[in-house]
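With one protein chain withheld, the remaining protein chains of the complex are depicted in position.
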């Protein structure tokens, strides 16, 4: 309620993903003295890509703590702090490094409440940044939401917009009593969004999926930066082929909003899933499970899935460009999904590199 | 070839899963002096549930090494040893502990070959035991194949029988030049299997799926111990309802045999997936993706999925019994999948506890 | 309170733990306790001496070998037996079992079956205590094997760096499952900890709860007054097998003589009169707890999906 209110004030204002992050960190620290931020370099002059800049100065080193390089230990320390009354926000400048903390995340944080019959709570937020941008290579660019989302006890988010952050972070920090993993996309940090323009999630919490574009020809379920790509592809197809695509921002990866997804798929009969990660055992697979368990007969065509190529991420730009699904491929696949062979004749978006576009991108929501 | 030969010699012989493991360890050590076993307690009087018993005495402490409690470090040490000419076999007496080694497994072992353009190889086998049995609780019973299978560069196995081990382990150790993760199921260790009775995998390698029972009414894709359950359910339904179910042992989780799966699903139109782990982002999801991307229209009914309840594993037996999918539920679900409402009238298997049955179980293949 | 009083209080507490675990041994063949148990028999004095040196508000973070610390910190015996029986009235509602006992109401903050994994929790909890100005000490208890884990290094470093109010208590029984320390460790636990600038105390006589208590009382007071973390290494001896309720000296991985020597000094083995004085009373308490567990209901099906997230 408070959040929605605030958003309305800002309606139409332009805000980057980074600003949204910074604002939610700042507001959380202001609201609750037991919120602390723990992470490598959170207090330095880069401030976690700007998202924690100035907070150490404002709230003190005791609340915005630089940490040793010790992902497993620091996660355990955050768990212990949460067990004793703090709300820790932990940062990993790359998702990849969180693999060092898998034991604390999966065996401890995710299970602490259940394992002891509800006698403990581990409220904490772990921010992990997907490092994709040129040349980050195999160990600095992974998008590991699926590994976390497989595990009961974790709430896993992949916010795709400034609104998603401004709506979910404050709510989670105030109301959710368990560990939350949020995968923020590095390429989104510089993107401008119009605040309050995104369709709010349906349901009681801001965690649900968002229908960010309405359409009847096909359903796209997308995560993180792929939501932007899907919107661009949808706009392109509306303009050049008169096709109206429905785009759903999944938002919460661990608790996908099956109602919104099924309502759309049953209406359009055609589904494309666009995720930032590998397809096998990923979001692409999970969305297929949701449909298969409920109403696969609603599908009039095979599901199209887009994700990273089934390989580690190569460094060379020419390979990287093929490794990540891009706007063109997405547009092509959607056109073919809707129009069949004739979809091949739809003109595709021009060559402008995706990254360039992102830097100048002004989100439509 | 050599393997197939050997199996033929043993055709019909009875062998436990444990014996198969022990034999493959012993044979690998005998064949290649650079094979070493590294793991906690591998040289003790319990010998990794019997699977490494006596090997330290036979091959020396230098080749069967007890290790400190240091999962990440020891995995890195195994990687380094593999880079310098050894074939390490690492053991984890619980899959759960391998979470401590996720960084070395996912960021290093899985990527080392690709990341350097093919200039290195990391041939190694990591054996992880799924600890399920009574009262193991949340941290000693997980079945984490999906987390590994999500990651390109890893070959992930879930052997369901003595044959699966005798066919795959020697082949992998001799021929596969990358890291292999094998999830062995603790409850299978004591099960007797008739060697050579299982349908061999189709294809060039022993990694493919195995059609372990033929039938036309529905397809079951199962992993690990769920293959046994599926076979029992299928036998029950054949006897009590005249329904013939096809059962596919997936065997290799990371590279599922899509040909075998699709051939069966297109024929039966009905699919049930039975996995040992959580359904979300798990094998259940991945098999649904395979079908959805190829021919969801072949399905005449929603897919039924069976896995652990979406929670950490509780310790109390009464809860544990509900946590794991059991023979009865599997039989019920299959009957309903094939017969619709009338499936509810099919008599279900009696109360004998699953674990009891396993202990006396003499595999039909 | 006189030394004699303290001695008797601690003896009683230690005996109570031993008799509880002996009851577990007796009950185990009935298969009513359907989860693995890691017994502390032989090591009770560590738990008893340590917890007696703590204030009620102080917190303990334990391990799967957790019966002794659970009871010593004041955990309810009925709730413990009910938990072992997998009953709804157990301290974890039946979801925890022997490996995950907890009693937050008395500061026993849970136990993990992943070796070393609660050590950073104690450190983090101490960070919170300082932040919230709670005048509270956190105690992490762990085995010698736990010190081999990377997270041990990470925890010691952070605790020392920020001079956090945490006691790191190592129950050194010389074994990790069946492996002796020489097969696992190149370092001495106490010397190693000194490398972080951590204050260290060693108690060679881990069977002697008075000695343990004295060492811990000193450590706790240092920690409480802001001198930073202290590591205490207590030498101790586990009499039973690693997991389960049997003895396994015959397995050959360790010496029965060493154990016999230890038992010759263990008050619970020697002081027959004190044992005799309290056994009946404690047995009655145990009878009651077991009866409570027996009579308690199973968890309901609803519990399966409750408290997940």
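Note that the chains are named A, B and C in the order they appear, and that numbering of residues resets to 1 at the start of each chain.
The criterion applied here is as follows: a residue touches a chain if its C-beta (ideal position, glycine included) is under 8 Å from a C-beta of that chain, and two chains touch if they have at least 3 such contacts.
These numbers come from a predicted model, not from an experiment.
J.: Where does the absent chain make contact, in terms of the chains shown?
T.: In the entire complex, chains touched by the missing one are A, B, C.
J.: From the list B:39, B:152, B:282 or B:296, which touches the chain that is not on show?
T.: B:152
J.: Out of B:39, B:68 or B:296, point to the residue that touches the absent chain in the complete complex.
T.: B:68
J.: For a quick check of understanding: of C:61, C:142 or C:196, which residue touches the chain that isn't displayed?
T.: C:196
J.: In the whole complex, what residues of chain A lie against the chain that is missing from view?
T.: Interface residues of chain A facing the absent chain: 40-41, 44-46, 66-70, 72-73, 96-97, 100, 134-140, 309-312, 314-319, 322-323.
J.: Tell me where the left-out chain touches chain C, residue by residue.
T.: Residues touching the hidden chain, for chain C, are 148-154, 156-158, 160-161, 184-188, 191-192, 194-198.
J.: Could you pull out which residues of chain B are in touch with the chain that's been left out?
T.: 34, 36, 62-63, 67-68, 70, 72-86, 88, 103-104, 107-108, 112-120, 152-155, 178
To be clear about the criterion, only the chains that are shown with their structure count from here on.
J.: Nearest whole angstrom, what separates the Cα centre of chain B from the Cα centre of chain C?
T.: Computed from C-alpha means, the inter-chain centre distance equals 36 Å.
J.: Which whole number of Å gives the spacing of the CA centres of chain A and chain B?
T.: Using C-alpha averages as centres, the distance is 32 Å.
J.: Quick check: how many Å separate the C-alpha centres of chain A and chain C?
T.: Each chain's C-alpha centroid was found; their separation is 42 Å.
J.: Pull out every residue in chain B that's touching 2 or more other chains.
T.: In chain B, the residues touching two or more other chains are 72, 96-97, 100, 137-139, 310-312, 314.
J.: So which stretches of chain C touch two or more other chains?
T.: Residues 90, 92, 94-96, 100, 112, 114, 150, 303, 308 of chain C touch two or more partner chains.
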